[in-house]
Structures are given as C-alpha cells and as structure tokens.
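Dropping a structure here in structure tokens format, bear with me for questions.
What you see is the complex with one protein chain gone and the rest in place.
We just call them A, B and C in the order they show up, numbering each chain from 1.
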Amino acid sequence: MDDALIPKGVKRCPLPEFLMKLGPVVVVLIWGIVAMFMCWFKGLNQTNMNDSYGFALWIWADLTVIALGGGAFFTGLLRYIIGKDKLKNIINFAVLVGFICYSSALLILAIDIGQPLRGWFIFWHANVHSMLTEVAFCLTCYFGVLTIEYLPLVLENRQVDQVSFFHHLSHNMHEVMPIFAATGAFLSFFHQGSLGGVAGVLFGRPFAFREGILIWPWTFFLFTWSAAAYGPCFTIMLAKITEKITKKKLIKDDVYALLAKISGWMMATYIMAKIIDTWYWAVVTAPSKGQGFMEFYSDNAFYGIWILILEIVVGGVIPAAILITRKGRSTPALLMIAVVLAVIGVSVNRWVMVLQVMAVPVLTFEGWPMYYPSWQEVATTLLPVAYGILLVAFSYRYLPVFPQEAELNPIDLESDETAESVTASETADAKLSPAKA
Amino acid sequence: MKMDRRSFLSFVIGGAAGTTLSPLPWKLTDDLAIWSQNWPWTPVPEKGEVSYANTTCMLCPGGCGITVRKVGDRAVKIEGTKGHPVNNGGICILGLSGLQLLYGPTRVPSPLRRTGERGENRWQKVSWDEALAWVAEKLADLRGKRLSHTVACISGTDGGTVPRLMERFLTAFGSPNFIRTPSMRDSYEMTLHLMQGAQASIGFDIENADFIVSFGSGILEGWGSPVRMFRANSVWKENGVKVVQIEPRLSNTAAKSDKWLPIHPGTEGALALGLAHVILKESLYRKDFVGTHTSGFDRWSKEVVEEWTPEQVETVTGIDKSTIVDLAKSFANAKKPLAICGRGKGNTAGGIGEFMAVHSLNALMGNINRKGGVWAVPGSDHIHWPEVEMDAVASAGMQQTRIDGAGTDKFMHARHLLHRVPEMINAGDPSLVQALFVLDANPYYTLSDKALLKKAWAKIPFILSFSSFMDETAQNADLILPNHMYLERYEDVPYAEGFNKPFIGLAKPVVSPQFDTLHTGDAILRLAKALGDPVEKAFPWEDYEGCLDDTFGDQWEELQEIGYRVESDFEPGSRNTAFETASRKFEFIPEESKDAAKNVMVKAEGEEPAYPLVLIPYDSPRLASGFIGDPPFMIKTVPDTVLKENDLLVEVHPKTAQSLGISEGKPAVLKTPKGEARVRVHLFEGIMPGLVAMPTGLGHQAYDGYLAGKGINFNDLIGPVEDEVSGLDAAWGIRAKLSRV
Amino acid sequence: MKNEQAKKYGMVIDLDKCTGCGACMVACMAENNVPFKKDETNKLDSITWMRVFQLTNGKSFPETDICYIPRPCMHCEGEHGHSPCVSVCPATATDYSQQTGIVSQIYTRCFGCRYCMAACPYHARYFNWWDPVWPNGMEKYLNPNVSPRMRGVVEKCSFCFHRYQRAMEKAFLEGRRELEEEEYQTACTQACPAGAIVFGDLNNEKHKIHQIVNPDPAHRGRPKNPKAFRLLERLGTNPKVYYLSSREWVRRAGDNYLPHEGSGKGH
Partner (left out) sequence: MFPFNFEWIWDMSHMVFMGGLWFALTILGLGMTYCVIKAAIDAAKGKGGGHH
C-alpha cells in the first residue's frame, strides 16, 4: 500500500499490521493527551505537586530525557567535529532520539508551567542570571539544530527526494552540517550545564548547592559531562532494542564498540569527578551550612543512602568499568547490562537533583514532605514515550535511518512479496517504555 | 502528478512560512498572554474612595474598638482602633475575620419559615409583616391561655439595650424566663456577690499586677477581653512580671508563662487552698487588710490550715509540695500578686468553690479593689426605663418559678442556669417552654448533653431564632428573624469582659444592611406593638434608634461621636465602703454558702475502669468557640495537628498512646458517658499522661461548607455537672475511653 | 546603594511576646486578598504569606516547651540583592528593590515555573494551584490595592508594598520625600495584638527596628543584639526578618547545627 514511501533495498511489514501493532501505543498517546489537556484547562491542581514540591516528576523527566538525548550532540560532535567517521552509521538514529527527547522536553515544559499562554515570557522578559533562562534559550535553539539535523533525513524519503528542491536542500544541509553540529555542541554544552546549574545554584538548599567557577556551580560541568557520557549509552540501548524488535542487525558492532568505548571513558572520568564533588560537598559545603551528610539520607520514609550507592556505584562505576574494557563492551550481554545500568544511573542522578532536593527539609522545624505523582502526571510523562515510539517506528519505516541496514540485511527482490515480515511495528513492545521513561 | 505533489508541498510550506512571517501569530500570542493576565473569572476589586468608620466589635464579650476601612460602600478590612481604651489598635483573629461573616454565605437573607422537618434546612422566605404577625399570633395565643411564662429567651448577653428590651418584653408579656448563656461571668458575679456583697462585674487591673497565678485561665487563648490580655502579656514580658500557669496542658498561655505547673484537671481549687495554707502558716498575708476588712478569717484559716497541707495538696493535684511552698512564697512576696481563674476562654461557668478559693488568695494579699488587683466594677447604669406596668397576666406569669430554677431556694444566688433547662423541659408534660427565643446565642451547639437537649428541643412547639447567621440553632428553629449583623447595626455593648473600668461601647452601622434583615430591637418593638397593650405600652419608643437616643439622653451624640464611654479615672470604692455584705467586710465564709470551701473540687462524670482516661477541652484563639462559628480565614489557620481534612485530632501523651497501641495520626474511637466520636490522635509531649485533650469550636453542622462537618463538637461528648452549692455547671471534663480502630 | 536614602525595610518579631494567636496570618489574608478553599488542612497547598509555625524543644513532659514563630517572606538580600529566588526567576517576575529592600512579585509576569519556590529555603512562596474563588458575595471585601492572583502563578508576602506606595503618594502630595516610621507599617505588624512585630527601615538609626536589632553591616546585617537571630543565617540568604528570643533553644532552632557545634551563631 505504502510501498512507494519505503526506502529502497529494505523490507517492511504490510501497512495494516504495522498500524495495528502501534495500536496500544496510540492508546497511551491519547491517554497522555487527555491528561495534558486536563492540566491545561483545569490547571496544575491536577497534579500532586504542592508548595514544597514545585518541581516534581515532570522536571525530573525533562532533565532525564535531555541527559539521555545528549547522545545526539555528543555523537554529532564526535562525527562532524572530531571526525569519527564511523559514527555516521549511528548518527541518524542518535539525531532521531535526540529530536524525540528534546521535543518531549519542550512539550513537558509547556504542560509544567502554570501559565502556558505566557510561557514565552521566558524569552521576552529574559532574566539572564537565571539558569532556567539559559536552559530555555539553549534548549529551544538546540531543538532547532536537531530539527535541522533531522530534516535531511526526512528529505531523503523516496518520494520527497524526488522533488528537486528538497533533494538539493538535503544535499546542501549535509554540506553545512559540521557548522550546525558545532553550534549544536556549543548550545548543548550550555543547556546541559545550565540544567545542572538549576539545582547547583540553589544556595538556599544545602543538599543541592555546589561551589564552582564564576557563576557556574560544579553541577554545571557535571551535567554536561554526564550527558555526553550517558547519552550515547541511551542511543546504543535504543538501537539495540530496535534491533531486537525488528529482528535485524542494523548497525555494525564496530560502530557500537567505538561509541561504547568513548562513552565508557567519559563515564569513568565523570564518575570520578562526581565522587570528588560528592565528597567535597559532604565534608565541606553542606557542613558549612550546618547540615551533616547523613541528615540528607535519614529520618524519612524513602531517601536512604542506598540512592547514592545506586547512582554512583551501580549506575556509574560498574557500567564505566564494563565499557572501558574491550571484553566488556564487545560482549553483547555485558554491553547491554552496562548501557541499562548507565541509563538508570543518570536517571537516578537527575531524580536526586530534582526530587530529593525538594524533599530535604532546610528549616529545622519542617519535616520531609513526601510526594507521589498523580495519574495525570504519569500519563503526561508517558505521552512523550508513546510519541517517541511512534516517531521511531515511522522514521524507521519510511526513512533511511540506518545506512548499514541494506548491507547487513540483503533482500531478494524477487521474493519481496512473500518474505517474512519482521517489522518495526514491534517497536510498540512495552520493553521500550521503561527504558526511556 | 509530479507537479501536483510539488505544488501541494510548496503550498503547505509556503503557507506556513507566510503565516509565520505575518503579524497574525505574534499578535495572537500576545493577545492570549494578555487575556491570561485578565481572566474574567478572577475578580477585580472595584476602586473607590477610601474612608474609615469606627465601631465596636460584638463577636465576643471583649468590647474592642474596631476601625473598618471602606472603599466606596464596601467594607474591605477591619483593624483595631488606635487609642481605644480596651484594645488600643490591636485586634484578634476573629475580629479581623468579621467581613467574611458580613459578606459570607452563612447570612440568613430574610425572614425564613421552616417548611421541612426541623434541622432539614428547608425554608420559605416570608415577609417581615407576615413573620411578625405569625409570632404575635402565637404569643397572643399563649398569653390568652395564661401560659405567658412558658415563653423563654436564651440570650448570649445581658445588660445592653437589646437584651434588656427582650427582658422587658418578657416581663410585660409575663415571663421570668430570660436566660443568659453560661460563662465564667456567672461564677465571678456570684463570687463578688457572696464574698463582697456586690452586684458587679469582675475587673482585673491586670496591667499593674506584678505576679500572676492563673488557675487554668487562657490568658492568651481568649480569656477576658482577648486583645487586652495579649497586650498585658507583652507588658509583663517587658517589665519582668512573672506568670505561673496552672493547667494540665501546655497551652499557649502555659508556653508563654514563666512557669507551667501541670496539674490534675479539676483540682485547681485545691491548689489555691494549698497556697493559702502556706501563706497562712508562714504568716505572709496582709494583716492590715485581713484584720480590718474581712470577716470569717479565723474559721476559714483554721479549716485551710488543717485540711489543705502541702502534702495533701500534692496528693490531690500531683504538684510537688516544695513547688507549692515556693509558689506560695513567691506569690505572697510579690508586691501586687494576682490570682485569676475561669478555664480557657471562660466559656463555662465552673464551680463556685474553686472561684472562691482563688478569690480568697487575692483577699489574703489584700489586693481587692486596689492597684494591680481585682476590682468590683459596677454594672453600667445607662438604662433607666420606667417600671413596667404589669397587668394581671403578666404579674401571674412573673410569679412563676423560672424554668432554670435560678433564684429559687435551692439556687438562691444563681441568676442563670441554662444547663438545667433541657432537663426541666423533659420533665414537664406538656413542655414548660412553649416558645423559645434565641438571641445572640447558639445553644443547639454550645449546650452539652446532646441527647437530653435534642429530646427537649423536640418538645418545644415553637422556636424562634434572631440569628444573623445560619447557625445550628437557626437551622433547627421554626422561624428565623435575622438581625442585622453587628457591622450593620446600632447597639450598645455594656461591658468589656474583665475590664476594670465601667465601659460602654457602641456598635454603629458601618455598611447598610446587605440583606432583608431587621434590627432585633425593632423586631421586639414591632412585636410589642402587634400584641397591643399592656405589652405595647411598656415600649414608648418609635423604633430602636429612638430608644437608644432616649436611653442615653444628652450623652447620645457624644457616644456616637466617640464610639465608647469609659470612666477612665474610675477607682473602686474605698475598702470601707466597697463591701456591701451584711458585715461590710470581705467574707471568707459567706453565710449563704458555708459549704463552698468544702466543695472546691468537682468530680468528672464517669467511672473507671470503663473510662480510664480523662477528656478535657482546650480553647484556641484560632477557633471561635462561642456562638459564632469560625470564618474561613480562621479555619485556614488551624494547624494540621488539630484538623486534618474533616478529622479532628485529639492530643494524647505519647506514653498514653503507646499503652493504647495508637500512633501519630491514627484513627481512634473516643467514648465518654455522653457520646462517642471517631477522631485521630496527635501525640503531644505537652499534655499530662492519662488525659485526652480536644479543641473546642469545631464539629459544626450548620454554617457553610468551609466549616460544617469539620471535626467534632466537644459539647457532644460531655454533660453538665451541677455544682451543689451554686447550681452552676461546673463540668471541666469527663472521663473517657480511647480505643484504636 | 550609592543613594544614602536607600531604605532597607525589615521586620523583627519578638518570639517572647508572640502568642501564636494567628492574627497576623488573617490580617495578611484580609489585606492581600489571599484566597481560601474548603479544605485547607493540607498545609502544602495552603496559601499563607504569613505562616505561624510551632517550634518545640523536643523534651518530654513536663519539661517540654513550645514557641510560635511567624514566617513571612524574609525579603532576603543575599549578597547585593542576590536573593535565592530573585536570581533564579527566568522571566524577571520577581525583583529585589535596591530602594526599599523589598522582594517584589509581578503576578502578571510570572508564568508559573515555580523555580523560585524550589530556591526558597523558607517555603515562603506559594503557588496558585487553583483559580481563586470567593463564595458568592464575599468578593465585596476584596482590597482594591492588591490584585487577586490568577491560577498558575506564584505569590508571596510583599511587606504590604501597596501600603508603601500609598504612603509615598500621600507624602508626595504633602511635599515630603521621606516617610515617618508609622506611616508605612505592614498589615501583620498593625494587627498583632501582642505588639510582637516591629517593622521599619533597618538603615534608619531612628527606627525602632534598627535600635532593637542593631544590624552589623560588616557581616551582612547579622544582628549584634545577642537575643536576636535570623532564620538559616548560615545559608547566606541575608534575610531582613529578625527574631528575638530570650530562650537559647529557640534561637538554636533558627538554624542548622552539626551535633558537635555548640550554641551560638555558627561561623
């Protein structure tokens, strides 16, 4: 039915099957959209946020998807600026994942603010001293960059490509791409960093506050670094999952290995920096405000020292150790474990820097307020996941996302009609959701 | 084909680009933002000329002067009146919330006649003429049947022109049953009457005292005139005046005091006598005063010395005997020591033995009618109306015994014994009350022993409420004739509770009536007119304002101008003339109540082991616990350790809770001999083990959604305990059982 | 700053006098058109610009003691006006005035990101989770000097800034440029029946607050009065609300201390 749109040299399942398998995803999407409109029309009383938890699940989701989407800028940087040419085989996918992550982040922000109709005041009445302003500007600009990076891929669709203008546009954009990628890296450095700065500058909150250089607290650099380190892991993880679902090898192992190795070393250095930062904070920064290290991990129903261990050891030291060893990253199971742990590690880090910051009491006469999200918050957080799955599925089906696919999966054109269709539609599999959520 | 696709894509992209570049989306974005800044459903208060109007607050007996800020004809804020003799600019939390009562949905909008069952809250609007005619018809009917004495009125106050008009109406009509709601005023009036022979209000020269022993008085909870007490407390802090607070719970007053002495509840009177014992033993009393101006001292001191040794008092009260001795010495050694009582806000009467014991301490120190002491303040004498000419029916009616038994041989000195009324109604058949008027009171909520009350209520054929608000009593009445609320009307406020100078405040209308209401003074006059002579001729005034004018005479204009009248240079009578007892002396053991001293403690209702704990009420300044319900602002300030959603939290000591297996915030059932309620538990180190403390002022069923259904009414769990000597309701708590669910 | 006439309005609350009656809370609500809901028992979404907290000394019966502490916005100066909330607001909807020392909040500018709430260690900022709704008729008492806030924005204590404006207008009409101390007082100060709150210009030596607190300019306004303290002094927020207490445990409850740290004012 839609044969004309499917890239040459690859095979896709019949359209009805594809659409049917996406059904459950669409249901989640609609559920999320309903919740989104409830939040817009009825206000944020639909959430379980409160005056102690002004930031909650959504801001965590924002920080996390942006960290995970960091694979796009870092891979781009490696590919276009550093010249790791091999990564051209994964860059499209990395850009796609990045595009999904960043568009999701912007959508969540648009739901999260109390007055969405005035959201643009953040640009118009910008306070340049606010980390959030920096976030908003860089995020939006970088989303523009991602769109520019994603656009040529769309233009490469068989039908679109037939329009001469688009063909040339795509070609020209590829030519200029290093400049765009450089700009993207510049912007990413600042918004990833400023997201870290969001928590780090809170000098009223000893749990979050960090010293730093000039106006930038250490968390600024730690966030950029961790996004660069962990983002590619997420790209690898999603690519692996896509391979599982499509039951095809889509990217060659040496590409994975290269990215994993770089990611591993980034992670190893990051986690060392993080440990030093934590140590300094625990023995110098926080005590200078009168709060002892263990105060942050006791006297409450949830936050124990386990969360720090989970973040740093389980989600940092272990995956880094796996990825920096040749054996580790070339053993598929270990690689998978490493990237999953890494994704957990960075997600926990973002959780801690948002939700635990809100939870820790500062006034001596206040306790730990506890929070759990309302269904509306959960639904709107799953909304981008569903949307992401759809975008990956459609991109995979109609766009040449994986340059190595045709080579790795040669098809007999004669038997095209009858070939067993293993399709992207299975991306709808629920396995994807928790990984990205 | 090719061209089509191409042109389509070009059209879409070109269109998008064109729209973006046009001013349209930008203008729209801007307009939407502006719209969001001016949402039509977010009110914009009207502007107008600012003015200020002074009046007197009538939400409690405090008598504070308030200044209402107005914008145009709207009242927007209530503030304390600067320079006012009672509160000098200060204001309490309830006074501040007055405008929520004025404009709130709890107002009764017009005369309402019940259509459904009582309490069903189904009403029919009726006109004033119709409503008054209906009441007059009922009354005429009763009078015709020689049942005029079966008309009773429960009033929150007496002494002012409106309650006096009501009392006069009843007199002319032929009923002695004007009954004031109980408060510590009853016991203090009786104390002054018995020991000093005075018909007076109690006044405390509190600002000039230098050592305060408070037997459970909520100095900072709303006792006396609340703002005055708050201010006095600050003066004490500045001057280093010591305050000793004696009560079983760490109240706000206890927390602010210099020493908090937790005591077994109900034994405060014993402690007073224990202190007296030490003072007598050590001969620390003021001999000049005691020797010259008192009578019965020898007998009294002998009794006290024999019976109230520190050892005994320690056993009874739980307070260390050395503490008792120390306290007694510090008290006696102070220059101007002052002992006060009346639990919490003083919303209950209390036992006369206890009041007399505490007052005796003051007498021992000679600080009666002198600086820093207790003063007998003569009631205001502004009302000089001609004697009512009673016809035969009225005389016959007035000869009848009051329904509450006050003034009978048994309760000679009591003036009002409202707690006895339900029982008496239930005893008679038909009911001894055929028509009940309720004025500035909410007995359906404030009276204890609800089972008895409800039974009695059902037996009263006709109940008329004059309430401005849909309170519990109004909701369970047959007819509501809503009064203007206090910011809409004239009324004299004849005293400020506990104030040591004769004082009259004047409430003045600061806004025009917001609803179809009528001043109760006018309602009474119109009723009298409708009944015709002889009732009518007892009221020679055109309307209520005319009555006020006539009452105050040449002072009326000045009073209107200033808003209050105070005898600022008032000095209580010299001791030689102050005591109007037969002996012209202060009576330690008044002949009429010889047994009072033996009756300093009243036992709580209920027995162990069925009720192993003791439930006590506590008052909070943030909870209006009189006849007014908490407005939304005040309810908002109530901590979540008192009220959580609609659940009330009772305070229990952690050890007590532990022995019951109940932890913080957990639900429990609280059972007393008088009722049962589901509560939650708040653990509090500031309460004596073995007790359960419950806030008063919650558990309303009427008013609006901001108040109704929140918490439990303490009065539902307790019943009256009659003081044998005085007849007053001396209940201070009740035995209780708390069990986990 | 260079302007010698720059004001620094602040407040000192005497906790020995404060009775916890709550009048300041209601005075504030009435003055500033603070909305209310049917259920306000969840204190995490209950808008109270001024909130009275209860402190306890943690001892058991009968040694236990409590103290009330009213908490308005602290109007932190931080370092040169770098208060925790002002610096983080992305839309310049909250500002530190160098003329008055007051931290303002522009409701129509705020778009509800709540970053300022995350930044404020005093929980002095409140979000309008709901549209404000007054029961029918009650909107009549609303004060025209303070605009009711729409849903979705943050609000907080303004030190009754509108009263400052009105006082300044009046002074201007009378040809004065300076306000008398009593001309500008917050609603809570005015209402407090215990007279526990003193409000005035910390820079003005004639004002009571200056005399009571005796702020030390060398240490960012730290009080020289040994009975005075500020909440969370050690964070460097440099608040302009001071407290007085004669009780050591109360003063200590004002800040965090490590177990081994003795009493006093931290470093």
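Basically, contacts are C-beta pairs under 8 Å (C-beta built on N, C-alpha and C of every residue); 3 or more make two chains touch, one makes a residue touch a chain.
Note that this is a predicted model, so its numbers are computed, not measured.
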Whole complex considered, the hidden chain contacts A
Filtering A:I33, A:I81 or A:I148 for touch with the omitted chain leaves A:I148
Per the whole complex, from A:A110, A:V176, A:M294 or A:L408 the residue touching the absent chain is A:V176
Per the whole complex, from A:Q46, A:N89, A:S103 or A:N127 the residue touching the absent chain is A:N127
Missing-chain contact among C:N33, C:T48, C:T64 or C:T92 belongs to C:T92
Absent-chain interface residues of chain A come out as 123-129, 133-134, 137, 141, 144-145, 148, 161-169, 171-173, 176, 179-180, 183, 186-187, 190
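The rule is short, and it goes like this: only the chains that are shown with their structure count from here on.
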Chain centre (avg CA) closest to assembly CA average -> C
By C-beta contact count, A-B versus A-C, the higher one is A-C
When centres are defined as mean Cα positions, the distance from chain B to chain C in whole Å is 33
Whole-angstrom distance, CA centroid of chain A to CA centroid of chain C, is 40
CA centroids of chain A and chain B: separation to the nearest Å works out as 63
Chain C touches at least 2 other chains through residues 42, 46, 54, 131, 150-151
Within chain B, the set of residues that touch 2 or more other chains is 36-37
In the complex, the residues of chain C that touch chain A are 42, 44-46, 53-55, 69, 78, 84, 87-93, 109-115, 117-123, 125-131, 150-154, 231-232, 234-237, 253-259, 261, 266-267
In the complex, chain A touches chain C at residues 43-45, 49-55, 112-116, 118-119, 121-122, 124-127, 129-133, 136, 198, 201-206, 287-292, 357-358, 362-366, 369
In their shared complex, chain B is touched by residues of chain A numbered 115, 117-118, 120-121, 159-160, 162-163, 166
